[in-house]
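Note sheet for the following structure.
All protein chains of the complex are present and in place, except for one that has been dropped.
By written order: A and B. Residues from 1 in each chain.
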Amino acid sequence: MHSAEKKHDFEPKVVAFVCTWCTYAGADLAGTSRMQYPPNVRVLKFPCTGRIDPVFILRAFQKGADGVLVSGCHPGDCHYMAGNFHARRRFAAFRVLLGFVGVDLNRLQFSWVSAAEGGKWVEVVTELTERVRAMGPMREFKELEQEEQWSATLTTPELQQAYESI
Amino acid sequence: MSRIGVFVCHCGENISRTVDVERVAGEAAQLPGVAYSCDYKYMCSDPGQNLLKKALAEHNLDGVLVAACSPRMHEKTFRKAAQSAGLNPYLCDMGNIREHCSWVHEDREAATAKASDIVKLMVERVKRGKALAPITVPVTKRALVIGGGIAGIQAALDIADAGKEVILVEREPSIGGHMAQLSETFPTLDCSQCIMTPKMVDVANHPNITLYTYAEIEKVDGYIGNFQVTIRRKARSVVEDKCTGCGVCTSKCPKKKIPNEFDQNLGMRSAIYVPFPQAVPNTPVIDRENCTMFQSGKCGVCAKVCGPQAIDYEQQDTLVVEAVGAVVVATGFKLYSIDRKPEESPIKGYGEFGYGLIPDVIDGLTFERLASASGPTGGKILRPSDGKEPRQVVFIQCVGSRAREKGISYCSKICCMYTAKHTMLYRHKVHDGQAYVFYMDARTPGKGYDEFWRRAVEVEDAVYIRGMVSRLYQRDGKIVVMGSDTLVGVQVEIEADLVVLATAVQAQDGADLLAQKLGISYDKYNFYSEAHAKLKPVECATAGIYLAGACQGPKDIPDTVSQASAAAAKVITLFSKDQLERDPVVAKVNEKYCVGCLQCKKVCPYGAVEEKEIRDRQGNLVKVVANVNAGVCGGCGTCQATCPSKSVELDGYTDEQIMAMIEAL
Partner (left out) sequence: MTPKKLKNYSYYPGCSLHASGREYDISTRALFKALNIGLKEVPDWFCCGATPAHNVDELLSLSLCAKNLVLAEEVEGDLAVACAACFSRLKTTQHHLKVDDEKRAQVEKAIAGPATIAKPVKHILEILVRDLGLAKLEESVKKPLFGLKVACYYGCLLTRPPEVPELDDCEDPSIMEDLLRALGAEPVSWSHRMECCGANFTLSRPDVVLHLSDAILRSAQAAGADCVMVACPLCHGNLDIRQEAIENRSQEKYDLPIFYITQLAALAMGVDDDKLGFDSVIVDPRPMLMDKELI
């Protein structure tokens, strides 16, 4: 288990896309059981893994995530009957694509964590965090985004203001 | 610019011990779009809620974020509070800084930073939230009950007694199901028909119940509150309105040697027949495959003797369409047959038991008919081959059940009890007879059940042998049972006069086809799946459809009746409102962008997506787009992640909201 006293040079950003019925509840259980895990993970809740668009994963990497976790109900346990099956297919294909564009697939983890598996949640998050920590910061997409910033004009004051006024 | 209010909860010390809540609130105040922030000891308490309500009014807030415990805990609480202060409840969200932060981290600095991040992300989400109104759907206050066994009868009576109309559909010519076939019932040994037939009569006489026997479900359209069900009423060849049930036709029918299915083929019936004397309705039906009139065009005796002229050889199947608001599925079970039918059965053969070719090897239901006072032997236990009274009867449990290698791994649940009952019934009728039972485990949980089983062993002298039977074969008019006694560790050979197999309880024939019509899910054994194994054991995942009895899994009568009444209660609850309100987290199609590829329709687990034609004023077809039926949509969002043109969106989880959260990482 993660030790809070241990200081690290690099604190990775890990984003978890989870379904509300199984993995979110599993993470809740880890909380009510007072289990400990690295504080690097930020959880985004979805109704179902079926809702998770692969674009979100790309965007997360672009926006500074060093590792991404996608987790939902075990196959056959989907609250929506089949959403996680669609997700599984989608991500099986997406993974290959992501590998093709040069992302180290060790940064991306898919898992099934049920509402009863607080311990598994802790394991999965800890393992991914430590793995990504060992790999160091993910630079590829951030550099890409910088280029994008150069070529586009996203950062004009008008746009910035419009963005903030939302 | 949004005006969001952020409320950070201490949760006593549960949060504030690890998270610097003041700092979180302070940092939140700096976020663009946040107009107000504060921290408070117990946000969920009355003063906490009042604080929220007051701030809403004073600061003219248009969105609320409560950073506290899990939304699974208190989302409803805060949404209600926000609503009472005039805010649309769906503009109130929660950031989980307790279960996901303060409870799982010890480092105060890191936990505080994480809590601030959680607030930041969630603020982006709240900013882009939409005011949503609960979806209302009208409810047709009539229920359909499929299956007229004890489960269907109980559910129908309960719903009808609550003053709601019920359509009860039964596939066979009479209601009653398997329970009507039983002799006595465990654990009280009361006569099954004595407790069953009054209920059957109640169904027939109930003003709120429309009974369709000899009918099957043809098609089911619609959704919760609004189903349209097409029912095929098979041609009975007897006009129900005219028939008086006098029985002359059945007694005069010249074709009388047809095995009677109700008596497990032990007795005979005529070609025009009522399955059993207490049948409801007491209207005969012509079995066209065995009727001389239908096969060769010559006979017509029943039509000649029928006083009220109720016989109609020309009758055709008719289709009836009924509008209902809820469906109770109560199609029951069948017993596995050891006959050689490997292509039809998931069980890989029982050649060692002779594939059903040894006449005195029967199943439990056949034994019930032998023991039944109204059965083919008048309640005498006589073996089928020669009508002799068996001196030694061997009962074999778990035939097909709990046999992974044979294809069924589940326990059929009722066999331990009914086998114990059979040994008692046998002993009561053949006083010097000996019953042997081969069993794996005696599973007798249930009120009075274990005592019942012990009685079979201790008082009624049934010999229980723990072990399985490897082979049955005939020798000198007896059936040699070769088995093992695993407690003693010896092989056992018993010469039996009759062998009764407790064969596996399986889903009814055609259960899968009915499930496909209803759009409900079923397991690999064709048993229907409940929405949640523990907390929603009666509901299907498909809204408005409920399960009762053994169609969901092997069940005895008490459990079946409980579930049937529970299903009825669910239906009555649904019918207690004129309008159905549901969570508005549903998908919507942007018809402007939709190109009608209907990928969404393919992935939708609820069948909520339909095609919609868009026409101009002249009525010319402009294009076909997808349309989501909000009453059916479950809100999973799979369609949105699938849509290539991003033209379907799940309220509450829009791309805009999620992208903004990712941007804020």
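Operating definition for what follows: a contact is a pair of C-beta atoms (placed from the backbone, for glycine too) under 8 Å apart; a residue touches a chain by one contact, two chains touch by 3 or more.
Not measured: the values here are computed from a predicted model.
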item: Which displayed chains the hidden chain touches across the whole complex; value: B
item: Residue touching the undisplayed chain, where the options are B:Lys388, B:Arg471 or B:Lys602; value: B:Arg471
item: Among B:Asp190, B:Asp221, B:Asp317 or B:Glu352, residue touching the chain not depicted; value: B:Glu352
item: Contact partner of the left-out chain, one of B:Arg17, B:Arg108 or B:Arg340; value: B:Arg340
item: Residue among B:Val239, B:Val480 or B:Ala569 that touches the chain left out of view; value: B:Val480
item: Residues of subunit B (touch criterion as defined above) contacting the omitted chain; value: 340, 348-352, 354-355, 405, 471, 473-475, 480
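Just so it is clear, only the chains that are shown with their structure count from here on.
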item: Separation of subunit A from subunit B, taking each centre as the mean of its C-alpha atoms, in whole Å; value: 37
item: Complex contacts: residues of subunit B adjacent to subunit A; value: 1-2, 32-33, 70-72, 96, 98-101, 103-107, 110-111, 113-114, 117-118, 121, 127-128, 521, 541, 585, 603, 605-606, 634-638, 640-642, 650, 652-653, 655, 658-663, 665
item: Subunit A to subunit B touching residues, read off their complex; value: 4, 13, 15, 24-25, 27-28, 30-32, 34-37, 39, 42-48, 50-54, 56, 59-60, 63-65, 78-83, 86-87, 90, 122, 164-166
